[in-house]
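Note that one protein chain is taken out, while the other chains of the complex remain in position.
Residue numbering begins at 1 within each chain, and the chains themselves are lettered A and B in the order written.
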Amino acid sequence: MDNQTISPRQFMFLVILFSVGSSILIVPTPLAANAKQDAWISISISVAIGLLLVVLYNHIATLMKGQTFVQATIAVFGNWFGRVLLFFYLSFLYILASLVLRNIGDFMTTQIIPETPLQFTHILFLIVVIWGAYLGLEAIGRSSEMFMPWVVLLVFFFTITLSPQIKMENLQPVLGNGIVPVVDTSTFVIGTPLLEMVTFLMIIPYVKDGKTKKRAWILGTFIGGAILTLITLLCILILGSDLTALNTYPSYKLAQKINIAGFLEGLEIIIAIIWMITIFFKMVVLYYSTTVGIAQFLTMEDHRPLLLPLGMGMVVLSIIAYPDVAYFETFINETWFPFAITHGLIIPLIVWIGLLFKSKKQNKTQQEPS
Amino acid sequence: MYMNIYLKAITLAVCLLLLAGCWNSKELDDLGIVVAVGIDKTEDDQFLLVTQVINPSEIATDAPTTRPPVSIYETTGDSIFEAFRNMTEKSPRKMYLSQLRVLVIGNRLAEEGILPSLDIFYRDHEFRTAFFVTIAKDTGVKDLLKVLTPYEKIPANKLMHSMESVQKSLGSSKGIVIDELIAQILSKGQNPVLPGLLIEGDAEIGTAIENIEKIDAPTQLRVDHLAVMKEDRVIGWLTPDESKGLNYITGDMESTTVSYPCDSEGLVSVEVLRTDSSSKAKFEDRTPSISIELDLEGNVGELNCPIDLTKAESIETINGDVEKKVKQKMEAAIKAAQEDFGSDIFGFGSLIQRKNPDYWKTVEKDWNSHFKELKVEIQVKAQIRRKGNSTQPITIEE
């Protein structure tokens, strides 16, 4: 790999964009459907759990000592068992990336360009993603710095312009259906996007500076989670839980309600742009990690030759991943969480235990001679 | 290293994409901009669809011709979506629906239930959420959309503006947009009300361009009061006073007038500037009741009876009278809703749900019958602050 590094700040921005991207479109609907007006509570619970998860990831990252997850796993478990674990890890990233691609494709063809064939939307989007991954981590990090102010500004604008339409009574009764559905639903957000953060185990070795990067990850998750909570809260406050659950893309519907002094309407496209930018960054991080991971898996020196062939596969996978939107909804509600927890928690846990043993052993061998 | 292969592959892909492109592009002059849609059921149980399409070159022009600014198309179909597509047989352009202003629902459909037909208006990506839903009262939707309006070239705009100004300064009606309507129909604790539209004058004359060539257009469109719904069916109409009462209760009243005869002859008219209503649910021994507090601020608008306005007491009396008058209207609205219609158009059910979700679960199923027995307390507090330019009524000294 080329020795490109990013700063902790850029890393934090990537984490924020990653956690907001695509979740912002798909999260509010199932949350409102299950937890009703308490959706914002369940998302806050999940963010709190997500922060713990990030602490674990950070600890793994420290034990990896500057290696990527792929390199560290092979170092700990050897060529065979390590590669079996990594096969699952990498396929998780690859499938996740194609699902994210499908999300943006579905969104665009439902709301904005319905007559454009899905695969062409995917191809165009993926070409730009490949371009980003080709240019490398430095360019990705720097671009995140270019776009982050716009994302923050527009989320702020979104909140301010919608605030006159807020109806506080939409939140009541708090915990009217008891705490059970609220906690139950919180698994959803843990699956998307918090467990997906496991991707960053491929990125974090390339982040400069040892101490602030841990904080950057936690802070990034917190801010990203806060934005998600804010948007879900706005959906509930303005549309109410019934309509939020009814809409495929409530946050987009919300943007349609922006109306400044009666003449500035139709700003939803601008909001769609912001969602697109965040999804783009999620995609580019995923795609970069996947190709770098596969390159290291195959002990290649450069990930670039993999970009195009893997991309072609991804276009196909994203089209055949699920036949229709209803299938996707069942999938994301029922299958995703166990799938994500296997790859986002159990595999890292195994590697973590391995890393712990290895570092203990090393400590011993270091102490014994003295 | 791989730059060359990449450049070639990507250039090729981009070229292919771009050459094959333009799936979605529609030129502006290919759009039939729809500003109003009317839906109803026909005799043989098909959907009737009427669209009002604007004729841009007639509206934005320096040299108007005698062609009308809007055109009407009418089709039928087994579903509304099908009717929309059938319209291409008649219209030269594809219907473009993002600029829709008013959706008019016909009588027959309104009595049957409107929720199934609202689906397309919320599902299709072309519809935005900022259009008013209305009911055509005592007239067919086609007749209604056919009327040309004076002063405002696009009839749908005239309807929208009238609805807005009625709500702003009279308060005897209120506009409702599609997502509010759907939310209210879905909510078990509230039933929606819809504004009505009607034609004044002869419908046939209204369709001709002569209608707007006269100073006093013989046929005009009017916004009228509110239709009470039970779930998604229209079951009756509120009178103007009841409509005002409803708006007072729900806090939608922005500005209105209150007038009443004074002790001697003549009238007092008060301009209500702003109201602030807060409704609360209360429980006594598991029986719910509602208490409404209304604060009202206003000016003396018109006065033609001998009251000495310089005295503080006379303002006090006016305050008291206004309070009484407003309370009467609110009570009338509640009485109509409880006794005549049995439909909770105020959202009291939602208040109770928020206050006591457990109790709500027991009554949720047949809330409308519980609603009939619901006790409602009303408190009105009026504050007349100013009296305009004149300090006293203009009267001849005796």
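A few notes on this one:
In the analysis below, a contact is a pair of C-beta atoms (placed from the backbone, for glycine too) under 8 Å apart; a residue touches a chain by one contact, two chains touch by 3 or more.
Basically, contacts and distances are computed from a predicted model.
UniProt lists the omitted chain of the complex under the protein name "Spore germination protein KA" (options: "Carbohydrate ABC transporter ATP-binding protein (CUT1 family)", "Spore germination protein KA", "N,N'-diacetylchitobiose transport system permease protein" or "Multisubunit sodium/proton antiporter MrpB subunit"). Shown chains touched by the undisplayed chain in the intact complex: A, B. Across the entire complex, the residue among B:Ser57, B:Ser169, B:Ser278 or B:Thr362 in touch with the chain not shown is B:Ser57. Set against the missing chain, the residues A:Leu51, A:Ala75, A:Ile95 or A:Ile112 yield one that touches it, A:Ile112.
Of the listed positions B:Tyr96, B:Tyr122, B:Tyr260 or B:Tyr359, the one in contact with the omitted chain in the full complex is B:Tyr96.
Contact with the chain that does not appear here is found for just one residue of A:Ile41, A:Leu124 or A:Ile347, A:Leu124.
Even with one chain removed from view, chain B keeps its contact list with that chain: residues 17-18, 21-22, 24-29, 31, 33, 54, 56-57, 59-61, 96, 98-99, 126, 128. Listed for chain A, the residues touching the missing chain in the whole complex are 7, 9-10, 108, 112-113, 116, 121, 124-125, 128, 131-132, 135-136, 138-143, 145-147, 263-267, 269, 272-273, 276-277, 280.
Operating definition for what follows: only the chains that are shown with their structure count from here on.
Between the Cα centres of chain A and chain B there is a gap of 42 Å. Residue ranges on chain A touching chain B, taken from their complex, read 110-117, 120, 123-124, 127, 130-131, 134, 169, 172-173, 176-177, 239-240, 242-243, 246, 253, 256-257, 259, 265-266, 302, 304-305, 307-308. Against chain A, in their complex, chain B makes its touches with residues 1-2, 5-6, 9-10, 13-14, 17, 20-21, 23-24, 98, 122, 125, 128-130, 179, 182-183, 186-187, 350, 353-355, 357.
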